[in-house]
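Note that one protein chain of the assembly has been removed; the remaining protein chains are unaltered in position.
After this line comes chain A, so read on.
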Amino acid sequence: MVDDFELEILELEEEQARRRRRSRVVSSFRRDVPRTSKARPAPVLLDHVIEGWGSKGGDVGGEKGVRAPTAKAPTKKTPPLHSSIYETLNNLFNASTREIETERRIKPNNPEFNAQFNYAKNYIKTSKYTLLNFIPYNLFEQFQRLANFYFLCLLVLQLIPVISSLTPVTTAVPLIGVLMVTGIKDAYDDYQRHRSDNQVNRRKSYVLRNGQLAEEMWSKVEVGDVIRMENNQFVAADVLLLSTSEPNGLCYIETSELDGETNLKSKQCLPETEEFGQDVGRIGSFQGEIRCEPPNNQLNKFDGTLYWDNQAHPLDNDKILLRGCILRNTQWCYGVVIFAGKDTKLMMNSGKTKFKRTSIDRLLNFIILGIVFFLLSMCLFCTVACGIWETLTGQHFRIFLPWDSLVPPEPAGGAAVIALLVFFSYAIVLNTVVPISLYVSVEVIRLCQSFLINWDVALCYAPTGVHAKARTTTLNEELGQIEYIFSDKTGTLTQNIMTFNKCSIAGRSFGDIIDPRTGESLEINEYTRSVDLSHNPYHESSFKFYDHALTDALDASDPSCELFFRLLALCHTVMSEDKNGKLEYQAQSPDEAALVSAARNFGFVFLSRTPNSITISAKGTEEMYELLCILDFNNVRKRMSVILKRDGKIRLYCKGADSIIYERLKDGQESLKYHTQEHLNKFAGEGLRTLCLAYKDLDGEYFQNWKARHHEAAISLDRREEKLDAIYEEIEKDLILLGATAIEDKLQDGVPQTIANLAIAGIKIWVLTGDKQETAINIGYSCQLLTDDMLDIFIIDAHTASEVEDQLKKYREEIRNVNATSQPQTNLSVVTFSIYSDEGVGQDTLSDAGEPNGGFALVINGHSLVWALSPKFEQLFLEVASQCKSVICCRVTPLQKALVVDLVKRYKKAVTLAVGDGANDVSMIKTAHIGVGISGQEGLQAVLASDYSVAQFRFLERLLLVHGRWSYYRMCKFLRYFFYKNFAFTLCHFWFAFFVAFSAQTLFDPMFISVYNLFYTSMPVLALGIFEQDVNAVNSIKFPRLYSPGLNNALFNKREFFRSALHGFLTSCVLFFIPFGAYYNGMDQDGRSMADQQTFGSVVATILVIVVTVQICLDTSYWTMFNHITIWGSLIFYFLLQYFYNFVIGGEYVGALAKAMGEPMFYFTSLLTIVVLMLPVMAWRFYWVDVHPTLSDKVRFKQRHDAKMASKRSDHDMLRTPSARRSRRSIRSGYAFAHQEGFGRLITSGKIMRPRNPKPGAMSNGRTSNLRPDANRVSVVAPAPSTVEV
């Protein structure tokens, strides 16, 4: 949610950070990527993210924000030089290279002139393939995957007869299968892209052609065309605004697709062109020349000049509508296309979505590389051994087995050549340690897990029926390893609904319902009866207030109460509107809306305003006030006042932060001040947002005097702001305190509990918000991120590098001091302060004692973050931040959100998750390892960019603690078993090598080798990967610490892999040598020899299948019927297939297994092998479960115990932090106000008041335009998904 997202970041600092960053990115790429082509800059996502958000000036609502004193940052962009093979190929297929543009020249209505520059057309193409190039291009892409390439090499080797130790079919069939499945998926994806491209390209727009308006498809729009846009339409290209339907050449746009901000922005055309109106003839004959900058991706910058009638008109960003914007509150407008198609800023910003991999994926790649080396060293060993054997024995054995014709006949040379060939032969035989089916199985498991997430009804938000959705199916197990959660605030933690909850009027607190018997305040729940306000014709049914005392006081005409609500009805910048006979407010901030609407419901209804009057209805009687002055709000003043005149009396009404108001109160209200302060503290303790209200009567003469000086200050040219502030300060003093309001920024359901539970699980939660510091801190308290028992809350709000550094260093010292005093007693382990270490206060304070206590929290402001994120201080910042239990970054830009995530990603080897709901979270969602979008009511950008979408923040708990944990647990178990079974299988060949003269003879039937992974052993482990659960869902949430193996990467890491591999290695050894001992010189009961290679191979293969199946039985801890079916089914299937293949199809090994199984020896051998292999595993596991049970073991034990008890006793409710509504004494201020400056001026100037008589033609499409100057209205217009390219 972005409404209260405010931008006040120093443009220059941003720019600098960006440029520093870019140069680093580029240089790091230069190292990594071979430079094959310099011609074309390759788009890099990070670059785009950074560029795109780069120079976000404070031009929201016309305010310029705090600008850096120095000159504009250089805008010339050096094209990044890096490129890759991929890019080269991409160019090959989409060949269209152009000269690099330095200046763009456009003549409107002059296609001939514009055509000479060959500007990009408005046709866009995001698809990758065409029908013709699909097969070669897709194959090329697929073989870029290391695994596929590896298997391709194997296949080629197998085709060479001298080397081939296995038929090529064993590799070809699975490889072709994998390629086909991937190919079909890619084709489908690209088909979707073609469709969405077509959809966008076919959108209609009105183009002026030969003096006539003609309907054209977007793809036909060209640079230099004049197009007409209408209300609620998407802008087709980047256009220069010529004329609009609105006064002063204004037009309003919503830029949610570009920057995620749903508030309206105004654009204004040149006064000269405004005169065109919608006179098609005049526009058609408009003959100027536009010279402007070449296409770039900076959304908030445009430089150009219009030469027309021998005059040069400067053009800036204010006159440009960008592709992807939606026209709002504007009937029509005309514009000249400046950038089209892929040159538009939107397209320049649409980086390729980065392909995310899980840490297990990366580990897997590393492991597989390791395995390949292991494989090669085994091959090398066999090569040497083979060479020795051929020299010693083989050359003499040639009488029975001559060497191949291509091998040189002399002994030494021949042996060498044979040995060399054997190297490759063994590479083929032993390749099954890296089975191709691993990749396929992993994908299948992840896909199933994703479906399970999608199906989970516990993740379904009942009111809307929105399910959680795994939009990326390849990241599930990473959900079980999240260490940092970066959360947006508004719309994610909160509902963005402000409710007037409590108030303190004249030292009396209202809002709590007191139990008449106990005198304690009652919890308000959905059954609590609210106060009936229906006698008021203006009341809103959605407004709920529970304390009857307040209405009683109002009914009794308590003067303080009446004054209190009158102030609320008067002192604001809300606009009213009559919508279908209903009064509606449009407020600039949700806080104001809540306050004004509260006054309305209590009978003090704000009815309407003009630039110099306000009309309210107070308890049914209309009152009109003359508006003399609005002393507008800003962040320094933290208050706003209005000066009104009625019946000759002039009065100033003021509302603002408690500290500010208190400083300006008239002396002698000590008792009232004291009581109100008490109430303020109580409100703050409950996480409510407070404002103090005060008033003052003014003397007419004094006011006139003041007014004159005010006017003087207002028109002064230098230091106007300063002068105004001083003049305001002068009049806002000696106020009389009225009371305080408390507004609840409603949290989403279950947020504090979720955060508490996730914290117990060891997950650190950072809140990154565009909100102001006070608001953010306030929310931090209400959702338990900040608590009063914290040791300290560090606030970093400095504006310069050195100050930020000082603050950071100070806090680091403080943390060290605390650690130094507390650590040695509580924890004997060595605590390192390395920033790479996760040990520290943050974790340790989550001690076993129960409720996490103490610890630090860090609150950092966006402008300080600029410095904290600079390369110089980022490590310092991270060191401090990671020692804090919670971190809140406020007033951050979308770019900074991404940078913070990136910082943690880079320096901590931790898995990060970003959750957000608005377009301003997109960059962060894309940067984090896992992005979660809240599929709320707002636009879809966050969801579209996300990997998972959930309807509510609280679902994260189940998503991580249940699904994530299970997925991780399953995937790890799966991988461990998978490597085990393949080592056990493949290394049998290695042992056999010692007996077959290292000739790469396989032990097993080639048929067995090709289907071992596919048919005999894949199903049970797939079932394990899908159904396995150690602990059920309820207990997974109840015992959040079960999450810690994922955090510590404990279930699958190099050590675990090594252990599995070793297990497999030893298994293969036993598997080979026990049958070897039994079958050596073996014979049947009739004396026939049984020690032949086929029998031995079949025996080992059969025992292998049994052993790995028994092993998975041991591994499976959750036997659903599917596990039974797959496990027993695999065994049965093995024997059936053996029979079928050998006896029906006529396999080479026909009869061997049947013969072996006809002899008792087989059964004794099998039993012995199985027991020898399983016994140590059982013993080992039993030891750990019995002596050092993990929490998981204990919970399983408890689970079984509970089931046995089967008692009806209801389970004790979860031991959650009982503090969600704990009452505490707080001495902090609850002041928070999401308000922007500047609206007071707009109101008094009348600029945004609708003209009474709209221009003729304004109603062209019959829609009523509703002016929505406020930023805080929730947009109901969700952009079409297909066009979201940011």
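Note that a contact is a pair of C-beta atoms (placed from the backbone, for glycine too) under 8 Å apart; a residue touches a chain by one contact, two chains touch by 3 or more; residues count from 1.
Convention: contacts and distances are computed from a predicted model.
Only one chain is not pictured, and the protein name UniProt records for it, out of "Protein TRANSPORT INHIBITOR RESPONSE 1", "Transcription factor IIIB 90 kDa subunit", "3987_t:CDS:1" or "Putative cell cycle control protein 50A", is "Putative cell cycle control protein 50A".
For the chain left out of this panel, the touching residue among A:206, A:1027 or A:1052 is A:1027.
Checked against the full complex, the candidates A:174, A:341, A:590 or A:1040 give a single residue touching the omitted chain, namely A:1040. Summary of contacts with the chain left out: across A:149, A:366, A:674 or A:1119, the touching residue is A:1119. Taking the whole complex into account, chain A touches the unshown chain at residues 161, 165, 393-394, 396-397, 399-402, 404-405, 425, 452, 455-458, 757, 760, 848-850, 966, 995-997, 999-1001, 1027, 1029, 1033, 1038-1042, 1044-1045, 1074, 1076-1097, 1117-1123, 1143, 1146, 1148, 1150-1151, 1154-1155, 1159-1161, 1164-1165, 1168, 1171-1172, 1175, 1178-1179, 1181-1183, 1185-1201, 1214-1215.
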